[in-house]
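Complex shown without one protein chain; remaining protein chains in place.
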């Protein structure tokens, strides 16, 4: 019998639901070295937290996150609350000896992220693990892309072009949610979705961004206030308006350490694009291209095919593809949430194996610095070094 | 608190795993009127069944399916065992007052299916429900296609072309699994995957096939025997060979009651196609097209768009799309298994609401008759009426 | 200096325009062994023929096709008039020693086609050449598909599925043009567009259809008469109606000599499909797929790519691809009319080289027999042997 790994999760909205599904499902498809238990759910509002625990399948509901750190029956703290809470919780949890899985972005500021990375380093020395949740890495097609680059199949990398395109606030009448307020969200499209494409690009290339030049824009500067608490999909609005204090769109050019050029764009104003996380990498010997709207597919070109060459539409559902063997037969496609399950599997495996999971808090900090450099360069209208 | 609905599932291979995931997940995303409990798993081999119950999350493991019918703590029998066992189990379970969810195809012969439909009719009179598992109906994109036809957006339907293309036995060295033996599987590509496209077509059109003319072929007539029990993905082979007694491919033309023409093709020899369930419907006012390899997308054309017309690539992940509101934000795609969850939801809802779930056993029987007519017409080289 | 090859073309509507473009353009991109001269255009109406000659660039206009056969300054008769005129003109021209290029279908009946094939055989003995215009063979992507099959890259061929989908008469108010009248057009979708996919399939496979079972349908049985002569795109209608005497759609199953199974469908009622000539071939080692709406692309899969396998989107514009070297750099795509230019090049080359061009009249006859067998099988509701 495997030992239990008792999870306490903080937050129960979109990310809380996704993480719950991961903990619920992972043990039934993967041979895990530890058995995750959905022990405690923590939220601010007692009624809503209790209801969420019932709905999401957590054994217990609490409202004081600090109480979790004193409990012997909690092994992992899984942080799904808004970005402005990450640093305090994560540092305290790590210092209390709890393994921490923290949703991205790691923090709202570089300073917070530095404190978190330092805490993770202290914790690692004591065998306590920390991981930041850049889930898209665990989409099999992106994982396969990374493998191809690592195996040298693309040769020397020249280009990365990455976009994360959504359209959910293109309507100027969409309400001023917390995601559009800098004090709560830290950042707009840049931190929310831009962070994902930077991580994906660095992950696939096995390289880091060193220099950036960015631009940011808030197309709709004033929006109606939400009518009251109206949940994830709440769109009831009041007559009053308030200022949008984050970016609607962020674009930047980049250079990688290894010499590749990057073009990045994150926007919530791309009408018709719902969740188009797209990335294309061109190397001297081949290329890969991906679009999350067709998430089970990786397009792959290699020059050796010569006159019979063309981008291959690889349906990434073969048993030997990353993570896929645990699921269904070929062609029986996976969905968004599977990447969260893969993340849970990798995290549990690292804890049990005594190894550092990836992406680490140090990775998260480095990424935060890229985002900060983009913001600074957008303000100064010049290139910045990360 | 909702009442429990105690499930006993028979069979624990591919379909057993998919159904388990559905029962596990459904209550956490949908508001169900009854609370499914994964009570008992039934299999032939005690050790393997016990291991499967542990892995899949069933509370208990048994080996005698008949014992389930006598238990008061079992409300539903969920049949995931091979087709040759369906009739006996389903009839007995319904007669014992258990609701039955039976994997497709309903049975291996029309006679068996008739007995099952009769049992379902008897049971319905007593408030006991029966449903056959044509899961693809519950893929949101196909459900949306049905809605569009029902709303008249496609006008009078002229054409259906449906293909189910796989390639998993194109290699002549692939072993002679039970799926290639008529006494166990009943049929080859026709019953296994052809059944799905017939159901999907009839579902979308809201119409039934009345006349067919078919052809069937076994390209590789002799195959190596499997080395022993080698599981779902077992490919170890012995030196001996045995005859393939089912069809590798089945094609047929069809007429629907409402006047549409149909072209159907099911094959396991379409190199490079992994699970390409494709269906296109053309009506006087518009068309829809679908390919399961891109399962979150429905292509939709309507003539009113005129010069700005073209097939719209609808990403079927909006809150108002069928089943989708329970899951993730737009563009966060679903996977193969979600359709099983939707099936579980619809079944539980029908039981609680006292309504007949769809597709019924009568639907399953009607479909079986279509398949039988295809076989007969292939043998006689003439058209047959269903 | 190259010798001239003096062309007389009969007919000046759609096909006449396409052939004119071919004769006009071919010498400027290909090194031809003979220099085509657009010498004489022949049509029924003197004014309209003279205007067409001026517009299309023919040196002379005449109305009596028989006069062409007596002239020493005519080397080639290029037949672009309706199908009911083909046999008489082609036989007379060949017997008069003129090379003949005849638009498809070769004739409206098998009997006519037999007479034409016999004339072509007589003519060949005297060094006079005959070719039938199945132009799609000369689309580079389809030519490449044929090469791949011929090189054995697809292995043993199991499946062909071919569709030719249009929608130009889905509107019941579309007028009763000559193409919808059996005495003039010979056949509807079967002969007009079905002929193309049968030829394409046989060409790519290097094999012939031996057995067929078909169905045909006229969805709209009565249509308004056209208001008067209203040209190619004339849509003015009168108040009277007349019967549609050809098929709107034709589908059939087929067996090839080499054992492949075929599924064919030709329709003018596929809403949203404009000129979707699609063909997919599955062999034991690989597959190809093509859609004319993306005519510069061939999708190619081969099994050796294993886990990195997928349909390659080959942009068939590389210098070594069939016919392509004469045109533009890679990625600078070709259009519909280029296939006519390639046809002209191949015909001129065969004449100069003293070889029989392909497809021959015998090929055209064989194809006519396939179409006749489809019609017969649709009438008798049984399979027919070609």
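Chains: A, B and C, in written order; residue numbering restarts at 1 for each.
The criterion applied here is as follows: a contact is a pair of C-beta atoms (placed from the backbone, for glycine too) under 8 Å apart; a residue touches a chain by one contact, two chains touch by 3 or more.
All values derive from a computational prediction rather than experimental measurement.
Q: Given that one chain is not shown, which residue among C:10, C:56, C:162 or C:371 touches it?
A: With C:10, C:56, C:162 or C:371 as choices, the missing chain is touched by C:56.
Q: Pick from A:34, A:92 or A:170: which residue touches the chain that isn't shown?
A: A:170
Q: If the hidden chain were put back, which of C:20, C:49 or C:208 would touch it?
A: C:20
Q: Pick out the residues on subunit C that sit against the missing chain.
A: 14, 18, 20-21, 24-25, 28, 55-57, 166, 168, 232-233, 273-276, 292-297, 315, 317, 319, 328-338
Q: Suppose we count only contacts with the excluded chain; which residues of subunit A make the list?
A: 154, 158-159, 161, 163, 165, 167, 170, 172, 213-215, 217, 219, 249, 251-253, 255, 259, 261, 263, 265, 267, 269-273, 282-287, 301-303, 309-311, 381-383
Q: Residue by residue, what part of subunit B touches the chain that was omitted?
A: On the side of subunit B, residues 148, 297-300, 305, 307-315, 318, 320-321 touch the unshown chain.
Here is the rule we go by: only the chains that are shown with their structure count from here on.
Q: Please tell me the distance, in whole Å, between the geometric centres of subunit A and subunit B computed from their C-alpha atoms.
A: Distance between chain centres, rounded to whole Å: 35 Å.
Q: If you average the CA atoms of subunit A and of subunit C, how many Å lie between those two points?
A: Whole-Å distance between the two chain centres: 54.
Q: Residues of subunit B that contact two or more other chains, please.
A: Correct list: 273.
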